[in-house]
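All protein chains but one are shown at their positions in the complex.
Letters A and B mark the chains as written, and numbering starts fresh at 1 in each.
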Amino acid sequence: MDIKVVFHLDWDNEDPLIMALTNMENLLKEVSAEDASICLVANGVAVKLFQLERAEPYASRIVKLAETGVRFCLCNNALRNMGIQQDELLAPCEIVPAGIMELIRLQAEDCAYIKP
Amino acid sequence: MDIKVVFHLDWDNEDPLIMALTNMENLLKEVSAEDASICLVANGVAVKLFQLERAEPYASRIVKLAETGVRFCLCNNALRNMGIQQDELLAPCEIVPAGIMELIRLQAEDCAYIKP
Partner (left out) sequence: MDIKVVFHLDWDNEDPLIMALTNMENLLKEVSAEDASICLVANGVAVKLFQLERAEPYASRIVKLAETGVRFCLCNNALRNMGIQQDELLAPCEIVPAGIMELIRLQAEDCAYIKP
């Protein structure tokens, strides 16, 4: 079975991010990375969780997941509102114009939605 | 691309409502209202957020979104449990018999689900 899933974060709270990372790691024990399309979309104040200093405690987990193909997408509306520049963010993060559009688009493409 | 999305609120907490309103406003900068089917369903204690006095700080945003076609659906089971009458609610709100049924029905019709 091919796995398609998007995880959604919108609050400035590390717990749901840690939960999402654990979920992804568990998932990748069940299916090979080639059979999985896994994405995390952060909008609202959740984008702060990916700032370099803030992300230090879990950065290595994000980098390792990104290396297996997991995408980490941050909402540009949110980054702009909070004055956060791309060079302040963990390297594997992608910027998408509107996080909410990405969440809708991915579900329209049959991704499961998980809100940790 | 046509946009179909339902936002779900179930707690007596303004923050996720404000997040949903911001998400909707951002969405309507990306797509025209004619191409979007946007609905918010509130069940459980979240229906209190739409009482006239309580809703004052964000009422104008709800009214403006409703004018562009966004639907605000409140669960009648919840309203009845809390003894809230329709005339105590913001004018654009619709009452649906069971919020949970509406959430399932909309997803069965290919709406994306967003839980702020």
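Everything below uses one rule, namely that contacts are C-beta pairs under 8 Å (C-beta built on N, C-alpha and C of every residue); 3 or more make two chains touch, one makes a residue touch a chain.
The structure displayed is predicted, hence computed values, not measured ones.
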**Q.** Touching residue (missing chain; options A:Val5, A:Leu49 or A:Ile104)
**A.** A:Val5
Q: Quickly run down the residues of chain B that touch the omitted chain.
A: 8, 10, 43-44, 77, 97-98, 100-101, 103-105, 107-108, 113, 115
Q | Touch list for chain A against the chain that is not drawn | A | 1, 3-5, 19, 22-23, 26-27, 29-31, 110, 112-116
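Basically, only the chains that are shown with their structure count from here on.
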Q) Taking each chain's centre as the mean position of its Cα atoms, how many Å separate chain A from chain B? A) 26
